Structures are given as structure tokens and as C-alpha cells.
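Below you'll find the structure I mean.
Heads up, one of the protein chains got dropped from this complex, but the rest are sitting where they should.
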Amino acid sequence: MGNSTACLLISCPDKQGLVAKIANFIYSNGGNIIHADQHTDFENGLFLTRIEWLLDDFNLPQDLIAPAFNSIAQPLEAKWELHFSDSIPRLAIWVSKQDHCLLDLLWRYRAKEFIAEIPLIISNHPNLKEVAEQFNIDFHHIPITKDTKAEQEKKQLEILADYKIDLVVLAKYMQILSNEFVTQFPRIINIHHSFLPAFVGANPYHKAYERGVKIIGATSHYVTADLDAGPIIEQDVVRVSHRDAVEDLIRKGKDLERIVLARAVRLHLKNRVLVYGNRTVVFE
Amino acid sequence: MGNSTACLLISCPDKQGLVAKIANFIYSNGGNIIHADQHTDFENGLFLTRIEWLLDDFNLPQDLIAPAFNSIAQPLEAKWELHFSDSIPRLAIWVSKQDHCLLDLLWRYRAKEFIAEIPLIISNHPNLKEVAEQFNIDFHHIPITKDTKAEQEKKQLEILADYKIDLVVLAKYMQILSNEFVTQFPRIINIHHSFLPAFVGANPYHKAYERGVKIIGATSHYVTADLDAGPIIEQDVVRVSHRDAVEDLIRKGKDLERIVLARAVRLHLKNRVLVYGNRTVVFE
Amino acid sequence: MGNSTACLLISCPDKQGLVAKIANFIYSNGGNIIHADQHTDFENGLFLTRIEWLLDDFNLPQDLIAPAFNSIAQPLEAKWELHFSDSIPRLAIWVSKQDHCLLDLLWRYRAKEFIAEIPLIISNHPNLKEVAEQFNIDFHHIPITKDTKAEQEKKQLEILADYKIDLVVLAKYMQILSNEFVTQFPRIINIHHSFLPAFVGANPYHKAYERGVKIIGATSHYVTADLDAGPIIEQDVVRVSHRDAVEDLIRKGKDLERIVLARAVRLHLKNRVLVYGNRTVVFE
Partner (left out) sequence: MGNSTACLLISCPDKQGLVAKIANFIYSNGGNIIHADQHTDFENGLFLTRIEWLLDDFNLPQDLIAPAFNSIAQPLEAKWELHFSDSIPRLAIWVSKQDHCLLDLLWRYRAKEFIAEIPLIISNHPNLKEVAEQFNIDFHHIPITKDTKAEQEKKQLEILADYKIDLVVLAKYMQILSNEFVTQFPRIINIHHSFLPAFVGANPYHKAYERGVKIIGATSHYVTADLDAGPIIEQDVVRVSHRDAVEDLIRKGKDLERIVLARAVRLHLKNRVLVYGNRTVVFE
């Protein structure tokens, strides 16, 4: 099984003995923990943890780990996810016309910064078809109009199912997804080109210029029904000055967007992000 | 006159020959320019400049410089300010109960980071009287209630006049000034404890915590009638994580507030900030 | 016992079952873990952890915890430290003539950012005696010359013993401590006014200016016999430009020094720093 690992992300009401119980489950089955981190949210009385262990000498076969752990988790009222490092997640990247985030993700993919498969690119414009071909990735052009949106989203969901996609990355996909879509496929990461919650919605760089800010930012977050309001995974900023016209903000912002989105995708793929309420714990 | 300098901050419609005209005015009168910086806002067709020169061998006496320059400025439809380095600005610091910004400003004042006099501290609470005494600065306790606000602001304006105050620094003065006050005394710098325009208004750290941001900020700006919407002078940020409870945001934020406010005050005192519209040019 | 906690910092050769063993020790004695974080240094085969638990319902009295844990630690070849939150560490701040770091530490002390007692300030110059008096802290002026150094260090060690000092903070103490001193009193935090390892030794801002760097930094580290080479706790940086003369670098650097030193002291006092080799794990 090589260096395969299993990883649990757990949240439950805080009480005595949680660390011991979880660690014992792993130890008693012969697992060697290589990463354990916990966070207690005292205000909400919540215990949140990430624990990863080597499967080399683990006594339980992979398909029995979840049921075995469930018998521990249930009395704790725990929500939990179990991930295996040898089960490679499948990503779809969604784009419109801009290529900077897409290219950046694909370079990192090729450079093995992401442990993932990327079999699919979806776009509402045909512009980036050539990039997809260059990286040997299937490209689906699905134009969206107000009238066709519902229908096209149905088609998009079918394609995601066909390709067995685990995560959608909106890499400057300049369309708002319907609540129905998000409900049916809730594993979506977006990059917003502002330091949220400043400049929600369209044209954040123009708004930032108008407001005369001295710093701009970018925010990567999970997508929820509420526009630009989902749980934040990562943010970063860069200084600007009166010298910077709107097009300079856009140019500087592109560098931010690329890096912030890439970091968020990487953290997600390494199972380092635990969402609770509208917040994230990022176990770095 | 030692190393006294004069400094012009000018904004006017852009046209040919502006730099030459202004530089010639100074050169022909025997001035040696030690700082000249300009910015052209192409979108608005505006020329903005800061120019500072040594008065040592300048032919014009100080009181004739303004009238002489006016004859150049008028045909250019220029707005301008003239400052002399040997005319020391007088500051009033306004506080409520928190001392971190006040102490920081006073330490820098004593360390000669600011070229200014600080003869006056005004507060709506008596708590920081002792700090004022320690630094030998007059302290006026002017409590504010909804009912007394108008009357008390009148009193504040009188005190500012009595002390010949040039600039008010709101160093965590947790009261909103009325439009009338700001109209009558428009030279006010505030520190807002968020990365504006995110989290306008009260309790920004609580709002930041609720939103789950990964970076918090502070913003120093000139005060206008529109709350938290005046021209921004300086902003800075610091990373936070899920480990940080609201009180950690507040603690980290205090360090930001101190430094951002101090930078803004210093830039203003060095005549490096030119306001136009709701924006600033900061000639650093 | 209120909300008292115990905290273990442990490093030992990595092996299976460590988390479980340590967690069981705490759980079986009735402790509720409120913070647990671990790091595995795979290159060195080391397991490093910080674990903190409430003493409220803990079965072992404080003085029996160390011997009890020792019977677990010994077979694991673990190095460990045990700290209690109700045992308040005693700090001595050492200064020369500059007051910015001293004042900053004292303000935070008064603002309860540090859980510590600060009964003692030592200086090789008399300049800051007044600050000490203002904060009701004993001030010992111990001048140092080449000839008197050995003798004076002996005196310093006696004073540290008299005051039962746990940690010395060098807040711009511009003297090099002898190896003998550091060996006898190894719990010392220093602030170095550069981004180590750039600009080791004297006059780093002058060197930074000469080199024409675009960013300057400050570094807080534990003091070892090797000058400026001890384990780094915290670093931070700020941008500079050609506009900044040496005195500007010094001014900007002071703000960095204050904040970086304060962060390092706070992390140490919260038992968040584990030193191994010449490195630190900072459990944030």
C-alpha cells in the first residue's frame, strides 16, 4: 500500500476524552499518526480536528474504516469526512474568457503541486478551447443566456456526473450559479477578485479604484447560495497607490487571484479545510 | 532661516508646460528644489504635484510667496496649498477610553517622529487624564450624550479655536461627529479598525470574526460627513486564522491601528497627502 | 482552581501510539484537552507536540503530574517541559538607551497582553530609570566595560536569582553576553534589528542601506553562545525604497522591532514555542 494515508476531518460538541478516543481508535488498529491538529471553538462549544495516519500496518481494510469509525462517531454526535490519499480527486475547472487562473492551475497540475486528476474544463465561451487541447483535457463549451440557464445547468450537472467530478473550481467563471445547482453539487471553490466582504458582486477593481483604497485583495471561498458569502478559505492582498489606474489594479489583482485560488485548491485537496457554519478551520 | 523649506501642493487641469512654469517660478526666485513629484490622472485630466524647495537663498520673503504664486496659479485654475517647514502645525488628539493609539502618538511625538505641537487632548471620558498629565498636555473632558451633542460640539470648536489647532486626530474617539462640525473644522484624521470599505460602522472585529476572514485591516482617512467614507490615507493588514477569537482580532488590530494612524499623521504633517475628489495622492 | 491549565511541550523520536499514550494519560486522569497540536519532522524522525488541558477535574495534584508523566516519557526518550497557567513567569527586561521596545512591552504588560510579572529592569546606562519608576519596576544600572564585564555579569546573575527571574528579554540591550552567562542563564529572548541571517552584527540598518535592499526586517530569537544565530521565534518585514535614508530605515525598523519582540515574548509566555536543534516549532 506504499505510503498511503487515511485522513479524518471531524467536528463535534466538545467533551472530555475526544483526543484519546480518536487516537486510540487509530493506535489500537496499528496506525501511525503523522499529522494531528485540533481546534476548540469555545464560543460554540465545538471540537474540530484533523488526523492523518499511515495505512501501511493498519489492521482495517479501507472499506471497513468508515463503518468502524462510525460506531465511535455516533455517540459523539460528530460530523466527519474520511479521505484516502490513494483515492485521487477529480477536478473540473470552469472558466469564461480569462486564462490566467486556468493556466496557473494547469501549470501547477503538470508540476505535480496538486494531487488530483483534471479531466474536464467547462466554459460559457469557446476562447480557451486551445489551452485545454494543449493540456489534453476535454473542453465543453456550454453557453449561458438568461433563458437557457436552467437547462444548461442541468447539462452541466450531467457532465459532472459523467466525469465523476469531485470538485469544481471556478477559475474566473463569470456566471452566478443558481441555488438549485449549488444544492445539487455543493463542492465548488470560487475566486473572487476582491478582499471580501469589501466589493461584493461585479467590477470590484473599478469599485476599489473609485473608493481610493491603498490595498487590494483576492478571496477564495466555497460557493453557497448566497453570492460571495460562502466560507472563506484563503485571502491575500497587495499594495496599490494613486499611480495605479483601474487596469493596473486588474493586472496586480490577476497575480493575487492566481496565487490565492491555487493555495485554496491545494489546501482543499490536502484535506486541510474543515467547514463549520460559515467559517473554515484551515489546518496548515 | 537654516534649512527651512516651502512646499506647494497643487492640482489643476492638465496642460503643457505646467512643470516648467512651476519650476521656473522657484528657480527664478533662487530656490533649490529638494523634492518634486507629480501625478497625472489621465481619466480626470488632472495634474497633481508636490514641490518643496529650500528657502535659504530664496528672494521672496515668506509672506510674499503666496501672492506671487497666485498670479501663476490663477490662469491655470489651480487649487493649491502652501506650507512652510518652520511653521509647526498644532494637533489635538481626541480619545475615548482606549489608550493604545494615544500612547503611540505621544511616544512618537516625544521621539520627534512628528514635527508638530500637541497642546490638547479632548475626550468624552475622564479615563486618560493621567496620560495627558504625564506628557504635560492639557486635557479637556467633554462628555457627549444624544441631547448635549450639539452644544458640546460648539464647545469643542471653541476649544480648538482657543488652542489654534490645525489638525484633529481621532485616536479611537468612539463618537460620530455631526456634519456641522466637520463642515466647520474639516481637517480631521480618523483611524477605523477595519479594512475599509469592509465592515463600515460599529464592531468591525466582531463582524470580521463572524464573516471568517483570513486577514484583518485598519484604515486611516480624512473625516467627511459620510461615515467611514472619507479619502483614505493609509491602510495595512495582518493575517488571522481560526485560532483567533474576537479578542485576538482586537489585540492584533490594535497594533495595526497604532501603526496605520501614526503613518497617516506623519504623511499629513509632512504635507505628502493631496486630496482630490474622494481620493488621495500620497507623495512618498 | 478556576480555569487553570497544564501544558506539556514534548519532543521525542517518532513512533506509533504517541498521541494515544499522551492523550490517555490526560484522559484517564480526568483532564479535558483544550489544545493539542503536533508536528512530525520526518527528516529527523522527531515527534513534537504541545498539549494543554484543564486542571479543574484533573485527579492528580500539580506536584504529582511531572513524576507521573515522567514514567511515560522515559521509555519514549522524550524531552519535555511542563507549565502551569497559574504559575506566573517573572521577566526581567534589559535595555541600553533606546526606549521603544521597553515602552511597548510595558504598555502591553499593563494592558494584560502578557501573563507575567515584570519586577526588574537592568540597563548598562541610567537613561531609562525614569520609565522604570513610572511603571513601579525596580531598575538596576549595571555599567559594562571590557574590563568589568565578567564581574558585572556575575552581579547580573545574582540579581536575576534574587528576583527569581524566569526569562530575560533583551529589549535593545546593545551588549553581547558572554558564553558563560548564556550557559548559566539560557532563557533569553533577543530582538535583532535585521532580517536574519542578513546583516548579522552591528549597524544592520546602515548595512541594509548600503546594500540597497527594498525590504527590511527584524528577528526575535533565543540567545545562544553564537551571536545572532540562536533559534528564531518570529520575523517580520516592511518595504523601503530609495526615498528612505538610513534614519528612515531606523524609524521604520523600530516599529518592526517593537512588534516582532512583543509577539515572540507573547508566544514564549503562552508556551507555544518548542526549541529543537537550532529551530523552533511555534504552535500557533
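Order of writing sets the chain letters: A, B and C. Residues in each chain are counted from 1.
Just so we're on the same page, contacts are C-beta pairs under 8 Å (C-beta built on N, C-alpha and C of every residue); 3 or more make two chains touch, one makes a residue touch a chain.
Bear in mind the structure is a predicted one, so any value in this text is a computation, not a measurement.
From the options A:A92, A:A132, A:I259 or A:V273, the residue with contact to the chain not on display is A:I259. Touch with the chain that is not drawn comes from one residue among A:N44, A:N70 or A:Q134, which is A:Q134. From the options A:H83, A:H100, A:H125 or A:R187, the residue with contact to the chain not on display is A:H100.
Check B:A36, B:A66, B:V131 or B:V200 against the missing chain and you find that the one touching it is B:A36. Although one chain is not drawn, its touching partners on chain B can still be listed: residues 15-21, 23-24, 26-28, 30-38, 40, 42, 239. Not every partner is drawn; the one left out touches chain C at residues 39, 41-43, 195-199, 210-215, 217, 231-237, 241-243, 245, 278-282, 284. Residue positions on chain A in contact with the hidden chain: 100, 103, 107, 111, 113, 134, 241, 243, 251, 255, 259, 284, in rising order.
Rule of thumb we're sticking to: only the chains that are shown with their structure count from here on.
In this assembly, the C-alpha centroid of chain A lies 42 Å from the C-alpha centroid of chain B.
Residue numbers of chain A whose C-beta contacts span two or more other chains: 42.
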